[in-house]
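One structure is given below, encoded as structure tokens.
One chain of protein is taken out of this complex; the other chains stay put.
Chains here go by letter, A, B, C, D and E, matching the order in which they are written, and residues are numbered from 1 within each.
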Amino acid sequence: MSKKVAVYRREHFNAAHRLYNPQWDDATNDAVFGKCNNPNFHGHNYELEVKVSGIPDVQTGYVMDMKLLSDLIKEHVLEVFDHRNLNKDVSYFEKLNPTAENIAVVIYEILRKQLHKKFDLQVRLYETPRNFVEYPAS
Amino acid sequence: MSKKVAVYRREHFNAAHRLYNPQWDDATNDAVFGKCNNPNFHGHNYELEVKVSGIPDVQTGYVMDMKLLSDLIKEHVLEVFDHRNLNKDVSYFEKLNPTAENIAVVIYEILRKQLHKKFDLQVRLYETPRNFVEYPAS
Amino acid sequence: MSKKVAVYRREHFNAAHRLYNPQWDDATNDAVFGKCNNPNFHGHNYELEVKVSGIPDVQTGYVMDMKLLSDLIKEHVLEVFDHRNLNKDVSYFEKLNPTAENIAVVIYEILRKQLHKKFDLQVRLYETPRNFVEYPAS
Amino acid sequence: MSKKVAVYRREHFNAAHRLYNPQWDDATNDAVFGKCNNPNFHGHNYELEVKVSGIPDVQTGYVMDMKLLSDLIKEHVLEVFDHRNLNKDVSYFEKLNPTAENIAVVIYEILRKQLHKKFDLQVRLYETPRNFVEYPAS
Amino acid sequence: MSKKVAVYRREHFNAAHRLYNPQWDDATNDAVFGKCNNPNFHGHNYELEVKVSGIPDVQTGYVMDMKLLSDLIKEHVLEVFDHRNLNKDVSYFEKLNPTAENIAVVIYEILRKQLHKKFDLQVRLYETPRNFVEYPAS
Partner (left out) sequence: MSKKVAVYRREHFNAAHRLYNPQWDDATNDAVFGKCNNPNFHGHNYELEVKVSGIPDVQTGYVMDMKLLSDLIKEHVLEVFDHRNLNKDVSYFEKLNPTAENIAVVIYEILRKQLHKKFDLQVRLYETPRNFVEYPAS
């Protein structure tokens, strides 16, 4: 059995987006993405749940300081995504469709670079309370 | 004491919006609306709570059929607001800033016309789980 | 402005029920109550929210002891409703359709008798997270 | 590390049920199942969470279309379970006790047949906000 | 009908407290306050919901800027209450029992002084998800 403990931190951001594939014509985009393809955009309150697993430090009893984890998420994710148009304002999605799946993978890649390799990382993203994704899938 | 019972129905919709006053210059809009003034829009999952008060019908035990109330909201509100850009796609906000306060008043006015005058009506709108509004204020 | 403080206590119970009017034929019951008229019953997790308003006691700082309020609800409501078939096991609904509206009024009447008249009482009942009722309507 | 992303869809249904083993006498059933053995049934609002894991499609950015997943659940699960008496109306439970564990396994088996084998599947079922089950256990 | 719109802002703080009346002996305090009278304190995550009602401003569409309301609560309430021992660290409770009722009245009095008299104010405080209070009682 793993001796690792996982710590989770939840943050949120609001953003506009539109789902479409620029290589397809309008009819195909409408057929695949439906009302999510509104060219004027729609939006969501995204809830972001970041999971970091490791062995608690003997001196502090912390896997890592949650305040530090929260600050990392704020600096590297919320500053870039919050109150933005994902398609137009966020460079990661210049050529990538901002589905929940792709947003989660992007956030994982961003945070992976900020965390010591001794930690395991997983990202869960709620697009609505009824639709959410997780990467990597457990 | 009132013999009225209130029934509540919750629905939700997703939308993009931007807060600004077109009569003001950019600096004033930024000072007042901050990042909510992003010209490329941001968005929310709006939770809408509609309260209808009246005397339950003796035959049915219903104030009004919740299914009917849900259908009214879907037809007259969600069809117009869901997956839209409030500023660009929804005529009510052509000249009205789509703050949570104004959206709630607009939804109240829409639904008031659909309900028999014997019913009292109140609308609550959650823009985020931590920011919400109610009209008319109780 | 009222100097009253309201205290709220939430409890829950699970029950089966069926909506129908025995004076109507099957076709009418189906037309009015739809799948809620399943003769084999369906069921819900009911969340019950009881609000008691009064002036806090100077000695205790309590409007009333929440533990006592919880015990009153358990003894007089949950013992009668929880894990029951409302139509068949609960005498209040022998001749009364167990709609959320009627259940809330019945619970109000039960608890009103248990509370000193100096207290105001209001009952809110969640049949689902999206359908709920309140009596008396505020 | 897996390159799979998990997508989750939440749906809900209401149902009546009773827990008992027909091969046992009443005293044994009461001892084991307590008030869940009420012969007149009780009921729940079941929250169903379906997890599908796979590699996102490069063209769409979707693991699978959430709308399609929602439609599959509605057609194959909610149509059969919602507003029903699990013991009397749902053939899967003719000889199977409708515990949360068994309901989750049944729903897993139903949905497994509807999904391409390239996808992993897991089902979580909330019987109440405080009691829930998951199959297969992660 | 009021033309007022209510805006709500939710904040939270964590605190330790103990319920007891220093004019009573230990036996009486134990009888009235039970385990809430632990002399070593216990604690809660308090959720604070502040409601401000008024006429939306024609220029902004705001009753008041939620950001400003949030800042007022942070400065005047959270700075004083968060991560504190209410009995020992917060002067308001030197001679006042920190029941949820009394905490809500204190927070109301604090915020009332910070808000223009044209606004109505109400405070709701969740001590747990199942126990909460409201002042003034609506």
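Everything that follows uses one rule, which is that a residue touches a chain if its C-beta (ideal position, glycine included) is under 8 Å from a C-beta of that chain, and two chains touch if they have at least 3 such contacts.
Bear in mind the structure is a predicted one, so any value in this text is a computation, not a measurement.
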Neighbouring displayed chains - absent chain, whole complex: A, D, E
Residue touching the undisplayed chain, where the options are E:11, E:30, E:57 or E:82: E:82
Option touching the unshown chain, where D:41, D:62 or D:135 are the choices: D:135
Selected residue (touches chain absent from view) among A:7, A:32, A:78 or A:110: A:7
Contacts of chain E with the absent chain, listed as residue ranges: 12, 14-17, 35-36, 38, 40-45, 82-85, 88-89, 128-129
Sites on chain A contacted by the missing partner chain, in the whole complex: 1-11, 51, 53, 56, 59-63, 65-67, 120, 138
Hidden partner chain, residues of chain D it touches: 19, 21, 32-34, 96-102, 104-105, 129-138
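Note that only the chains that are shown with their structure count from here on.
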For chain B and chain C, chains touching each: E
Chain whose average C-alpha position is farthest from chain D's own: E
Per Cα centroids, the chain farthest from chain C: A
Shared-contact residues (touching 2 or more other chains) in chain D: none
Topology of the chain contact graph, where touching chains are joined (line, ring, star, complete, other): other
Chains touching one another, given as label pairs in label order: A-B, A-D, B-C, B-E, C-D, C-E
